[in-house]
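Note that one protein chain of the assembly has been removed; the remaining protein chains are unaltered in position.
Moving on to chain A:
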Amino acid sequence: MRLQLSSSESGLVSPEVFNQLFTMHGTLMVFLVVMPLSAAFFNWLVPLQIGARDVAFPRLNAFSYWLFLFGSLLLNTSWLVGDAPNGGWFGYAPNSQTLYNPSNGMTFWVISLGVLGVASIAAGLNFIVTIINLRAPGMTMFKLPVFTWMTLITSVLIVLALPVLAVAGIQLQTDRLFGTNFYNPINGGDPVLWQHMFWLFGHPEVYILILPAMGIVSDILPVFSRKPLFGYPFVVFAGIVIAFMGWFVWSHHMFTVGLGPAANSAFAISTMAIAIPTGVKVLNWLGTTWGGSLRLHTPMLFALGFIAMFTIGGLSGIMHASAPSDAQQQDTYFVVAHFHYVLFGGSILGIFGGIYMWWPKMSGWKLSEGLGKLNFWLMRIGFNLTFFPMHWLGMDGMPRRVYTYPADQGWDGSNMAATIGGFLIAFSVLVWVINVIVSWRRNDRAGADPWDARTLEWSIPSPPPHYNFAEIPVVEHRDDFWFKKHPELVEEYEGHHGPRGAPGGSTVRRRLR
């Protein structure tokens, strides 16, 4: 895509192929990259963080994985038959319907997403039950690591949101195969209904994509600042509020559809309101690092990078939330800039931070710090070079989903910069792969707790035995492992806390046996 767009009126890629490229790029990144990477962490890390031996339903978990693999292969088979989906990752009707899209691409899309959706729903149910039921004794909900909290919230969102996509997809597919008319305007169907259904799924979906990474960052920052997460209850509540409010904003993707000023106003206000709990999280992360003793290892660089980049994405999101302003930005490269800042600068950087943080625990050996830092800086510089210019490309009138653009618009320079940035990003991922190979060969043993961390997973050997815990721990505090290592800090902690762990609290001490 970037090669094609690097210069105006390029003929490198035909519009047919380009439409398939951006459809698959969006679909793959959402469903086959960010969601599975998050799910990988759910699978592997949540039982360790709650002191459990496994998830509640291990066979369901395996089913979930293999179904995911099948769905991924099915979706990618479309390339092999020359018919990848081409109607955008959002599949707007009627463009996605048979009359305008007779080839099989969109059918691949609907069916694969249905399969992947079932896999996600199964996993979501599994993790809800696991987190509610399999916590180690003493681990009350407000002692959970934030990553596990975010997993719980995300799992609830998955279980509620994916069915909406499944229903909409089934309806689109019956339109395509059996001549039903849900979204077919010729016989009285309503293309706007598709948009409502898709975005009712689609907006909670973006919180599914970001909350796990926020959880990872919330777990990284305290370890590398050598102090606890600032405002833990507020960070957790903010996550819950974001997930809840995320259901009331979907039509901000439809500000230009013509719903009228009343509807647009309601969604503008609700969308702006979501900025508040999001901002609370960012400020609490700053509060965590403030006054700390920062060790700038690779995981910490990614976590700090997340804060920096996600903030930019969040701020451009507020600009979109204002419907009149959005009327110019919608469907332009400004939106592309916004969501890449939150999804790449946010989710991907957060996930990479998690990869570097938990790799030693998972494998037993450490990743190279030098290569890790190179990975980070190349990725960050490349990412900004690619996506920052897109803000003004959008304001300068460049629409989305165009396979080329005219030479007289002055967009060439920014597009070329974006392409160079894209290659830097690719190179940075290559650096990560090299890091894995080189470090594996070097086999620098990590031991159980290479980072002097806080949560339960660091109390067992690296890699963990397949039963995780030889002895299920009894938990007394949040960050229980940290207090087991530093019992002298228990009094200081309890002195700040009143009953039920209220922060900024009272002089009542409560000794937990």
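Remarks
One rule holds in what follows: a contact is a pair of C-beta atoms (placed from the backbone, for glycine too) under 8 Å apart; a residue touches a chain by one contact, two chains touch by 3 or more; residues count from 1.
Here is the rule we use: contacts and distances are computed from a predicted model.
Selecting from "Integrator complex subunit 11", "NADH-ubiquinone oxidoreductase chain 4L", "Cytochrome c oxidase subunit 2" or "Protein transport protein Sec24-like At3g07100", the unshown chain of this assembly corresponds to "Cytochrome c oxidase subunit 2" (UniProt protein name). For the chain left out of this panel, the touching residue among A:P36, A:G71 or A:G87 is A:G87. Of the candidate positions A:T27, A:T311, A:S439 or A:S462, contact with the hidden chain is made by A:T311.
Across the entire complex, the residue among A:D54, A:D83, A:D396 or A:E476 in touch with the chain not shown is A:D396.
Of the options A:L3, A:M141, A:A327 or A:I437, the residue whose C-beta touches the omitted chain is A:A327. Against the chain not shown here, chain A presents residues 15-16, 19, 87-88, 92, 94-95, 100, 185, 188-192, 225-234, 256-258, 260-261, 264-265, 268-269, 272-273, 275-276, 279-280, 282-284, 286-287, 289-297, 304, 307-308, 311-312, 315-316, 318-319, 321-332, 369, 373, 377, 384, 388-389, 391-392, 395-397, 399-406, 409-410, 449-452, 489, 492-493, 496, 503-504.
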